[in-house]
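Here we show just some of the chains, and they stay where they sit in the whole.
The first chain written gets the first letter, and so on, giving A and B; residue counts start at 1 in each chain.
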Amino acid sequence: MDFDVLVIGAGPGGYHAAIRAAQLGLKVACAEMGAVGGVCLNIGCIPTKALLHAGETIANTRHAADFGLSYGPATLDIAKMNGWKDGIVKKLTGGVAGLFKANKVTHLVGQASFIDANTVKIGDKTYTASSFIIATGSEPATLKGLDVDQVAIVDSTGALNVPDPVPARMLCVGGGVIGFEFAHIYNNLGSKVKVIEFLPNIIPGADADAVKEFGKIMKKQGIEIVTRMKANSAQKQADGVHVELENVETGEKTTEVFDRVLVAVGRRPRTAGLNLEAAGLKATERGFIEVNTRMQTGVPHIYAVGDVAGNPMLAHKAMKEGLVAAEVIAGKPSEQDAVAIPGVVYTSPELAWVGLTEQEAIDKGYKVKTGLFPMSASGRAMTLQSTEGFVKMVVEEGTDLLLGVHIVAAHASDLLGEAGLALEMAATASDVALTIHAHPTLGEAVLEAAESVHKQAIHIVNR
Amino acid sequence: EQKAGQTEGGTLRRVLAVPAARQLARELGVDLTQVSGSGTNGRIKPLDIHQHVQKTAQSAGSGQ
């Protein structure tokens, strides 16, 4: 065998698997047909966060007038902004390449395709390995009638290239996490943004109260949100892209004109070209490769991790699964046994959650209590000029066991660390409430939400 | 299909154990459902697993 482990795909799932396997003493190769770092570093998590920060800074400067700080007219050099973003991507992907070298992971360039269950072909070479980890990720789902040209009609990859000037009128088709992150970016950059969502609620999967609060804030920032609406077609014309919109409840159709249309209607697992059958594997109807909690496929020495191995399609899930697969291959008794996988929308304020929504907890048969603390009662939030949102806690009545934490707030993603650890540690609301939280911090809102479960929050009137 | 009362929030409770205890249980081949945890709600910590292993070894050793 050429390698102990051959990883296919160098996205977060793949590179975590490769590095951990190497750390554990295995001889590892990682095949990548595109850029090291996968969707996440190149065209996903990272570049979006860079643009979100740029947009947020613009908004913050506007709010600075509240405390007497004002500036002469702003100019945004869009080429420079895109370049700055690309520079971060380059630095991070270069970092991963460096980590491959340092950990002695062989980087194989090209598309890997199974020949048999122990051999893959890359270009005109073949490689054998005792174990494989498939980490081929996902790609944007497409929408009939909306042909992506990455200029006027874009998917998330095209949307990362902010045009100069920014589009005056922007439509986001799809009100999920990716749709809202881009809506927020373009709104802060000056576009008039409309988001349409087929389902009755935006950000599917998040807690209903949190989504309601989040939607209210996004609307206040100027983003138009319409649910129960779909886009049927988009025609490029001289004055812009004419999009036929349909109210899915009434069937009413209207046509609106936009300068840029983002199609963000989900992602689908990517197995094309892998020649799974040769390895004795078959994707599910929806295109995923099925795995057990040890990340093993039906062929026990072949593992799959990340987006290709199932929902939620999130980088940190891919990373965890990559580590588990590598450790299992190295003979460790690892398992993907996470109590909860966090989710974040990196707008300002952020929406972040981990664990069960109130409804999910009820559906699972829990007797539920909740606690809530509004950021408007947080001193730290006031000093940060960010008093919108709240921390909501979902707790089991009787045992006081924490089931879920839902945060709409500045820095919500940072506060999520405590919430995630609390769930994994099987902490109770009391455990959180009895822990001293530094003053004045946003984290006090987590403490107070826990106190409010017991009707003992200090800075609000408990009812 | 879960029946009423046979839900995660009902009688089919998930085992409450901290991440390091879950890892340790796998390493030592311990079935977490057999361990009594010393923490709130029976939360299992690594020490509980070590104690469980000791206890079972003792009872095995004494021929029980």
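For this structure, a couple of remarks:
Rule of thumb we're sticking to: a contact is a pair of C-beta atoms (placed from the backbone, for glycine too) under 8 Å apart; a residue touches a chain by one contact, two chains touch by 3 or more.
Quantities reported herein were computed from a predicted structural model and do not represent experimental measurements.
Summed over the whole structure, each shown chain label occurs as follows: A x2, B x1.
Rule of thumb we're sticking to: only the chains that are shown with their structure count from here on.
Chain A and chain B have centres, each the mean of its CA atoms, that are 33 Å apart.
Put simply, chain A touches chain B in their complex at residues 332-335, 337, 339, 361, 364-367, 396, 399-401, 424-426, 428, 430-431.
By the touch rule above, chain B contacts chain A in their complex via residues 2, 4-5, 7-10, 14, 16-19, 22-23, 26-27, 39-41, 43.
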